[in-house]
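Can you keep this structure in mind? I'll have questions shortly.
All protein chains but one are shown in place.
Each chain carries a letter (A and B) given by its place in the written order, and its residues are counted from 1.
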Amino acid sequence: MMDYQHQLKIQAYLDGELSGPEAKEVSDWLTGQPDAAALMTELRQTGEALTGFEEGLKLPESREFFWSKVSRGIQIQENRARADAQAAPVGWLIRFRRFLMPAAGVAVISLLALVVTRETGGGPSNPAVETSLADGGGVVYHDFSAGATFVWLSYPPDSDSSEEDDAGSLDQ
Amino acid sequence: MITSRLLSKTTVLAWFLLAAFAGGGAVRLCAAEDLKFQVQLVWATDDLKPPAGKDYKPVDPKLKSQLRALKWKNYFEVKRIDFSVPAGSTKKIAISEKCELDVRDLTGSNVEVVLFGKGKEVARVKQALPKGEILVPGGNAPNETAWLAVLKRIE
Partner (left out) sequence: MSEADHSSADDPTLVRAAQTGDMLAFEELVARHRDKIYARAFSMMRNEDEAVDLSQEAWVKGWQRLHQFQGESSFGTWMTRIVINLCLDQLRKHKRQRTESIEEMTEESGGVERQMPVVTINPTARLERAELRARIDRALGQLSHEHRTVLVLHEFEDLEYKEIAKVMECSIGTVMSRLFYARRKMAALLADVKNENWK
């Protein structure tokens, strides 16, 4: 019986994936190898059987019904794009003291609220930020001057195993 | 039949080469341009050096400047992953053993990013992320340090 690598080479030869010298090598080897020739025939016949398979598959909805769904989908996307472009400014920003606190050993967590920050114009430096946090202790802060949005999480959770988890998350 | 299959494959290959990014050399199945992103896993600390035995490099000055809202003095790059997202599609990136990001391209320069911790969704953010700006999921780590996953568009 042929080894597996020879079998894969026959497949690659059939698929035209071998370079000139490799293809010649396989072609020469195939001569006088009835097992190999039979395998090649089987692979080719499988391909031939699959030819045209998809032609018989029809979308099981009428032209009008399917188009009504597509056009509705297009309309929804266009409405969404218009809404994003015209997003009105919402001007509340909550200060996150923990980011601005002096360093050196004082870890005070005073997360006040979840923030969604928006500005006029929707230009590149003023993104509309939408967030949802499964993490109840998480906050979002956008530094406009730096072009940075921070999504600060309490994950890993403050549990007995959290220190090991933290080490694991940084250990590369 | 093999010749006709070769020609057909050659035509398809030529099509893909036209669609490939300059310099990337990557051939992707894409009807539109792939979008290139980078995520850096960063360790934030007041220590001057990374932990013993770890070859973490300080982040570049531009990034450090963008992190100025945070309180730490030093930021070290733990890992960097460059990846592509086919237009309109989603890409999942494992940034650590327990943390993964799903990055989805939306219309314009908008992206939707879902952060998974231990396989569960912990945060979902949808915003514009033009080149030059960063999106930084992060959290506390032991010993007054923190981890950051700095995501940015690089093309």
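We adopt the following convention: a residue touches a chain if its C-beta (ideal position, glycine included) is under 8 Å from a C-beta of that chain, and two chains touch if they have at least 3 such contacts.
Quick caveat, the model's predicted, so the values are computed rather than measured.
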Touch residues of chain A, complete complex, unshown partner: 1, 4, 7-8, 11-12, 15, 17, 35, 38-39, 41-43, 45-61, 63, 66-67, 69-71, 73-74, 77
Name, in rising order, the residues on chain B that touch the hidden chain in the full complex. 5, 8-9, 12-13, 15-16, 18-19, 26-33, 86-90, 92, 107
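Everything below uses one rule, namely that only the chains that are shown with their structure count from here on.
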With touch defined as at the start, can you tell me which chain B residues reach chain A in the complex? 1-2, 5-6, 9, 41, 43, 46, 65-73, 78-79, 96-99, 107-110, 115, 117, 120-130, 132-142, 144, 147
What residues on chain A touch chain B, complex-wise? 14-16, 44, 77, 80-81, 84, 98-105, 107, 122, 124-125, 127-135, 138, 140-141, 143, 146-156, 163, 165-172
